[in-house]
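For this view, one protein chain was removed and the others were kept in their places.
Let's look at subunit A:
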Amino acid sequence: MNRKKLQKLTDTLIKNCKHLTERQGTTIGLDRNAFRNILHVTFGMTDDMIMDRVFRGFDKDNDGCVNVSEWIYGLSVFLRGTLEEKMKYCFEVFDLNGDGFISKEEMFHMLKNSLLKQPSEEDPDEGIKDLVEITLKKMDHDHDGKLSFTDYEQAVREETLLLEAFGPCLPDPKSHMEFEAQVFKDPSEFNDI
């Protein structure tokens, strides 16, 4: 990959969200709200909490703003990431407090909206708790009641479906394709990269 082409690619990717990037000047990049807007509109994500975590995942230097290189880096995981990269990224997103483990509480937090509330049930959280137990049984290989990255990695390698086990944090295939179609309108430009 030569520098020239890389620059071209970067330009295209930035151009795509130009109106958002340049609002605060060219160098700053995306703030939280703008970023969330993109996630929502372009990549069809809905969960506030997850989107927040995705922002943190992109914003490597924690300055509350996704700059150009962070944006490009994040997109590379989004669009062209290998399984390893995606696993690492997803785990970071799911590990809400960043302690290197996904605890039961974190799971509960992420799954709490995943079941339709059934009015007949006395404890509406019962189902969620049960779901957390099911997930642990499936993924917690060392039986310590929380998921380490090793647990997570092993489970995902066994069953790729579990990559986004606690909520969608990668673009779904449809918006993925749409985004690519929109950004790389002229495929000939990149075909030889």
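Here, a residue touches a chain if its C-beta (ideal position, glycine included) is under 8 Å from a C-beta of that chain, and two chains touch if they have at least 3 such contacts; residues count from 1.
Just so we're on the same page, contacts and distances are computed from a predicted model.
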item	value
Chain left out of the displayed complex - its UniProt protein name, from "Armadillo repeat containing 4", "Probable cytosolic iron-sulfur protein assembly protein CIAO1 homolog", "IBH1-like N-terminal domain-containing protein" or "serine C-palmitoyltransferase"	"Armadillo repeat containing 4"
Residue among A:Asp48, A:Asp63, A:Glu85 or A:Glu159 touching the omitted chain	A:Glu159
Touch with the omitted chain, as defined above, among A:Met49, A:Val77 or A:Leu115	A:Leu115
Touch list for subunit A against the chain that is not drawn	110-111, 113-116, 118, 120, 127, 130-131, 134-135, 137-138, 159, 161-162, 164-168, 172-174, 177
